[in-house]
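Attaching a single structure in structure tokens format; questions to follow.
Excluded from the complex is one protein chain; the other protein chains are retained at their positions.
Chain IDs A, B and C follow the sequence of writing; residue 1 opens each chain.
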Amino acid sequence: MTQAPELAISQWFNTDTPLTLAQLRGRVVVLHAFQMLCPGCVQGGIPQAQRIANLFSPDKVAVIGLHTVFEHHDAMTPVALKAFLHEYRITFPVGVDVPGECTPIPQTMAAYGMQGTPTLILIDRAGRIRKHGFGAEDDLRVGADIALLTAEPASA
Amino acid sequence: MTQAPELAISQWFNTDTPLTLAQLRGRVVVLHAFQMLCPGCVQGGIPQAQRIANLFSPDKVAVIGLHTVFEHHDAMTPVALKAFLHEYRITFPVGVDVPGECTPIPQTMAAYGMQGTPTLILIDRAGRIRKHGFGAEDDLRVGADIALLTAEPASA
Amino acid sequence: MTQAPELAISQWFNTDTPLTLAQLRGRVVVLHAFQMLCPGCVQGGIPQAQRIANLFSPDKVAVIGLHTVFEHHDAMTPVALKAFLHEYRITFPVGVDVPGECTPIPQTMAAYGMQGTPTLILIDRAGRIRKHGFGAEDDLRVGADIALLTAEPASA
Partner (left out) sequence: MTQAPELAISQWFNTDTPLTLAQLRGRVVVLHAFQMLCPGCVQGGIPQAQRIANLFSPDKVAVIGLHTVFEHHDAMTPVALKAFLHEYRITFPVGVDVPGECTPIPQTMAAYGMQGTPTLILIDRAGRIRKHGFGAEDDLRVGADIALLTAEPASA
């Protein structure tokens, strides 16, 4: 199993202090990568991430949104994202992925090898990637996947 | 925790041999009680039970439908149920709850104290009732609830 | 344009007096053919027919359900239909299509050449068939189709 690369974030929303995966070790991390103008994210992935955040105890499961802008960079700015998060009543922490150099793909997106948005990544309590899904995910399966990871021991 | 009462079934569909909870010990049992003319069952509970049956391995999770007719008894006969299961492509085993004596409530429904349909009951690997829900249930939560029970040891 | 054949009905629900197309001349008639155990009818066609009945004035638009049982005859009896209409809160008149002789296809279904259920037939104010649709129909289009027929003069 692959260790999850640390997040590279230029700006956070919905959290007072920056978050790191290192600091979240011991909890299951649900990393939801999206773009605010991606219809599949708005209709499916983002509401699902919010439902996950509402269901599981934050002591056990940390939901983190990752704004991985790889197209329409001048439209999906942090200012626009802030308004989006407000209008859609998103309450979980969201980090802006650091833009790439000489590439439209931002850095965390590249480090994880994501194919597009929405992408759902589950990281276990020991910091390892256990699921990497591109596109729509079934609530029933995602609920089961996350629950099983919470039932594992914290250390590898 | 309460031990789950054994099922009282007059007729089975979608299984060659009658099922008992005793025989399913070691597996998580998802007991979905419905009536074929209950709109909330048709729109929500029954499709959810089918999704559960599709997702989890039958070695670990046994989905059982229970036709708990407590009203319109002359409409929801076993003949009608058979046509219903065919038309709605239900593949999991379904048992007809034994009619009550001097009461419209059938016997298994009474033994479990169900309030109506749909009702979802989760029975753990040791045969104990762990969840008893009346009405619509969230896929995310149900997926998590079932998964956690599969992760428990088989004996109490 | 074809004149709509008169309905052959063995039993009515949700109306005190039997209905005939002759008697409804001057109004647009929405004829919704269904079977109570047809999933596409339960999920799509029947709720749409109820929405039509709720939206348009009965002085202008008469919604009639037609129970065209062509399979599972012993399951979809008038007794079962009565319970179904009660449970699904259907308020518009529903007639049971007269069973065929030497054929599973009932008489009105045969007279109209329907291919299956759900079928939606629109009859204009002069009693002529103006739309004959098999399968799911779009609300926007159906609303427009019916409205245009109400705007036509009553006589051919």
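The criterion applied here is as follows: contacts are C-beta pairs under 8 Å (C-beta built on N, C-alpha and C of every residue); 3 or more make two chains touch, one makes a residue touch a chain.
Since this is a predicted model, take the numbers as computed values, not measurements.
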| item | value |
| --- | --- |
| Chains still shown that are in contact with the chain withheld from the display | A, C |
| Which of A:Met76, A:Val96 or A:Ile123 contacts the chain that the document leaves out | A:Met76 |
| Touch criterion as defined above, residue of A:Asp16, A:Asp59, A:Glu87 or A:Glu101 at the omitted chain | A:Glu87 |
| Candidates C:Leu55, C:Val79, C:Ala136 or C:Ala154 - the one touching the absent chain | C:Leu55 |
| Residue among A:Leu21, A:Cys38, A:Leu66 or A:Ile121 that touches the chain left out of view | A:Cys38 |
| Interface with the undisplayed chain - residues on chain C | 48, 51-52, 55-56, 138-148, 150-151 |
| Interface with the undisplayed chain - residues on chain A | 37-39, 42-43, 71-72, 74-77, 79-80, 82-84, 86-88 |
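Please note the rule applied: only the chains that are shown with their structure count from here on.
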| item | value |
| --- | --- |
| Pairwise touch network: line, ring, star, complete, or other | line |
| CA centroid of chain B to CA centroid of chain C, Å | 35 |
| For chain B, residues contacting two or more additional chains | none |
